[in-house]
Structure formats: C-alpha cells, structure tokens
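Note that this complex is displayed minus one protein chain, with the remaining chains in position.
Up next, chain A:
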Amino acid sequence: MKKHITVEVIAQYAIASKDTSTIHLDVNAARKAGFNRPIAHGMYIMGLAQSLYLSEHPAQWITAYKMKFQKPLFVGTEAIFNFERVKNRVELAVTTGTGDKIAAGSFLVKELQR
C-alpha cells in the first residue's frame, strides 16, 4: 500500500499530537540536523500503518503493537506499507519508494465487540 507523505499531513499531525519539533516542519531546521528536508514523525508512520490496515479490517481491534524505527522518512516522499497476516498477528514493514527500510513491526488483532 503506497502513501505520499505530504507537508500538509505532517503539519496536521504536528497540531494534533502537539509535537511541533521544527525538524518535522522546517527545511532549515532539518538541514541543521543533517537532513536534506523535514522528516516525518515516527509516530505518524506507526499511526498511519495501523490506520491503513484497519481501514480494510474495520471490525478488528489492535491489542498490542510494536515498531522499530530504522531510518527517517522524508516529507514529500512515498512510503510503502506491507502487511502480512498470520492468524491474529500482522507483520508490518515500511519502506521508501526505492526500497529503503523505514520501520518494521507487528501487531496483534482481535475482533471488536460492536
């Protein structure tokens, strides 16, 4: 599943999460920190990953979730989310459009009582 990580979605996440660190929002601050452009919040990526999965499985609930952040994802680039479900466990990998590993993790799902 591909997602383009735009300046707008990162700005919206910064407001909602109150994580307004300039490294996520400002090109100059990102450059000072050694990056060519702002980087996405790791927790935006983790949150978005669960959202993409649950959008296709709305009757499930995530009971446990872990993720290791491997590399920063630059704002304005594409992220690819791969899910592999085995029983109630979903393995997850996030890569850039060119295949670089951004994050990896897994979560456990359970049917939601509605």
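One rule holds in what follows: a residue touches a chain if its C-beta (ideal position, glycine included) is under 8 Å from a C-beta of that chain, and two chains touch if they have at least 3 such contacts; residues count from 1.
To be clear about the criterion, contacts and distances are computed from a predicted model.
The listed options are "ABC transporter permease subunit", "Rieske [2Fe-2S] domain-containing protein", "MaoC family dehydratase" or "Cell division ATP-binding protein FtsE", and the UniProt record of the chain not shown names that protein "MaoC family dehydratase".
Even with one chain removed from view, chain A keeps its contact list with that chain: residues 9, 12-13, 15-19, 33, 42-44, 46-48, 50-52, 54-55, 58, 61-69, 107, 112-114.
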